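Excluded from the complex is one protein chain; the other protein chains are retained at their positions.
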Amino acid sequence: MNQPKFTYAPAPESRDIAHLKPSYQIFVDGEFRDGRGDAIKTINPADEAPLAEVSEADTTDVDDAVKAARKAADKWAALPGKDRGKYLFRIARAIQERGRELAVLESLDNGKPIRESRDVDIPTAAAHFFYYAGWADKLQHAGFGPDPKPVGVAGQVIPWNFPLLMAAWKIAPALACGNTVVLKPAETTPLTALVLAEIIAEEDVPKGVVNILAGGPDIGAAIVENDALDKIAFTGSTEVGKNIQRTLAGTGRRLSLELGGKAANIVFDDAPLDQAVEGIVNGIFFNQGQVCCAGSRLLVQESIEDELISALKRRLATLRVGDPLDKNTDVGAINSAAQLARIRELSDSGEAEGATRWSPACDLPDRGYWFAPTVFTGVSQANRIAREEIFGPVLSVLTFRTPDEAVEKANNTPYGLSAGVWTDKGSRILSIANRLRAGVVWANTFNRFDPTAPFGGYKESGFGREGGRQGLEAYLDV
Amino acid sequence: MSERVAVRKTYKLYIGGAFPRSESGRSYPVTSHQGDLLAHAAQASRKDVRDAVVAARKAFGGWSKATAYNRGQILYRIAEMLEGRRAQFADEVAAAEGGSAKAALTLVDEAIDRWVYYAGWADKYAQVAGNTNPVAGPYFTFSLPEPTGVVGVLSPQDSSLLGLASVLAPVIATGNTAVVVASQQRPLPAVSLTEVLATSDLPGGVVNLLTGFTAELAPWLAGHRDVNAIDLTGAAAEQRTALETAAADNVKRVFVPRSTIWADDPGTTRMTAFVETKTVWHPIGV
Partner (left out) sequence: MTVTFDRSVLSDVTRDDASLRRFLHGLPGVDQVGAEARAASLATRSIKTTAKAWAIDTAIRMVDLTTLEGADTPGKVRSLCAKARRPDPDDPDVPSVAAVCVYPDLVEPAVAALAGSGVQIASVATAFPSGRAALATKLQDVRDAVAAGATEIDMVIDRGAFLAGRYLQVFDEIVATKAVCGPAHLKVILETGELATLDNTRRASWLSLLAGGDFIKTSTGKVSPAASPPVALVMLQAVRDFADLSGDLRGVKLAGGIRTSKEAVRYLVMVNEVAGEQWLTPDLFRFGASSLLNDLLLQRHKLATGNYDGPDYVTVE
């Protein structure tokens, strides 16, 4: 191919804006201090360069954090709702004020494009605090009885795909309902949660109400196993979720789980095709496909398969893969070497099982964890790439002929987190949406999130909802 | 003139709208609260659990998509059918649970009223538990409760009819189908209830009832990957951990009741436990 006519010059967001510090500490009982675990280097997945040293917790730090949260619990619950709300409003505003800093930091630590951290992750995190702030003094109107009480102390373990946003999803409703929390961000993406701890400290949230521990899976397990925690909220893989459910079996401790998915994105022959192409792209390449609700299975009506796939490929050729800090980057880096290995392994299995693999021409950087946007056609329901969650920028294309077949294939998975349906026929949308066994159905759109809209899964995608009025239930003693 | 010889009932299982014996051919003696033999009830096996789950799954599509009005009508019809058989159920409850005839009748009446209560909820629950979501964008977004799917119900061991109504009615009112394990020692009112269910326009398979040993059947329900939720009300305390552990295999929703005082206002808790919230988005444009 010739040199393109219109070459976008690099437009990098300045790394300095992140105010990256040489080291980060855990936040326990209102104090920043070194954890008793190892100090690890968190790296930039885009170039594998170390970003900062993070002091990790050990199990005694978990105990300290749980004790601090327990000690703070009664007073926090007894605080008038309007005052709890004001602390949450403060946090929301502080996230907005430091939005650019947090966005750059998130992109550095996670590898996601700055366009997404700037336009989605950070504003939505702020909005989540803003939304639940307003609930704190209105819980009696939420439909859970005249005087709903908090659960107590919650342990919260979150994934690396939306580090700050997931922290907001966990902390905001918990605090609004009068709980205190011990939160552990993912080991590969601790930085924005620890800056959130700074914000929480600066906004004078009473000590012990929020405790944030950096650490690996062992620290997550220590939180889950800690009997003094009344509730566990976990977002992550279905495999780990099942183990947590087993751990909590018989304890009477509460649990909410937001786990994996293998969403079908169903495109009918009368769909608004240009928008469907955008929805497919946004569905599977948003955040490099590292999204539990990603539209990883495209179910296209057979009669328009060729047309849609060629339009999709043309569109994918315009995706810009590269430096996450470049404002024009559409697809950034995979979060970790381990995740990249998994994506590669599953993609290779797709080829081995006979599906046809395609990626647009794109130059991937030499260093860092990169995977080109990939489309598999000729996929059958039995293929691993049609059944297992890849959690990467890999789309599997399957076809259907009738609405019944579309629904049957869409539901033919142990997961049930999300689904998409594209058609210009209103009655069909409602029929399909009704029959899909998934917690979120996007019709003629995909991957939309809002703090007012409950989110969560059916079947093995977990239970409990986050967001909306329904999201309060997980943190109220009902 | 000799006294008439009564025709005694064979107490069978209720699966997919039919009344089979246990495939295992087993039965077990059921005695009154005083220890007198009342009958031999079918002692269901794991294969009966399997068949019941298949029947419940098969019935789920139709029942969950029936109109809420229709479900309410059928639940009310169950109450009507029970009303006509108050005396029979009072006798059976008294035999099973003891207490005065009057007390037993009160329990029957409360059980009937509970069906009426949930009959009324069928077309209101979604209005109370659902809502639109005022999202910050040009989208119409709503969230509605939908039935979880096939629910395994371990009936309370003590309250043979009122307790059963209290755990079963909320499960099916919202559109789930159920595989119920009756009270082990007091199963006969439950079996008689299935006769009511069979004549109340309730589609076969919506409710499947197994009699037998709870401790034997519960693990098969808890571990069954095509069961979406399980109500542990009738589980023995010492079995709970094992059941909850097994339930994790397919991320089952597990319900452990806070209260088993069946005379209390039941509220919505038992419906909320067995629904999923589905959020639907659609753009608003011209």
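The first chain written gets the first letter, and so on, giving A and B; residue counts start at 1 in each chain.
Throughout what follows, a residue touches a chain if its C-beta (ideal position, glycine included) is under 8 Å from a C-beta of that chain, and two chains touch if they have at least 3 such contacts.
From a predicted model like this one, the values you see are computed outputs, not experimental measurements.
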Chains on display which the left-out chain touches in the complete complex: A, B
Which of B:11, B:89, B:139 or B:255 contacts the chain that the document leaves out: B:139
Listed residues A:31, A:204, A:239 or A:274, member touching the removed chain: A:274
Touch criterion as defined above, residue of A:39, A:201 or A:311 at the omitted chain: A:311
Touching residues (missing chain, whole complex) on chain B: 138-139, 283-286
For chain A, the residues touching the chain missing from this view: 4-11, 115, 119, 270-275, 277-279, 306-307, 310-311, 314, 318, 327-328, 424, 444-445
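The rule we apply is simple: only the chains that are shown with their structure count from here on.
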Interface residues, chain B side, partner chain A - complex: 65, 128-129, 131, 133-137, 139, 141, 143, 148-149, 225, 228, 240-245, 247-251, 253, 256, 269, 272, 276-283
For the chain A and chain B complex, residues of the former touching the latter: 127, 143, 238, 241-243, 245-246, 248-250, 252, 257, 259, 414, 429, 433-435, 437-445, 448, 450, 452-456, 458-463, 465, 468-470, 473, 478
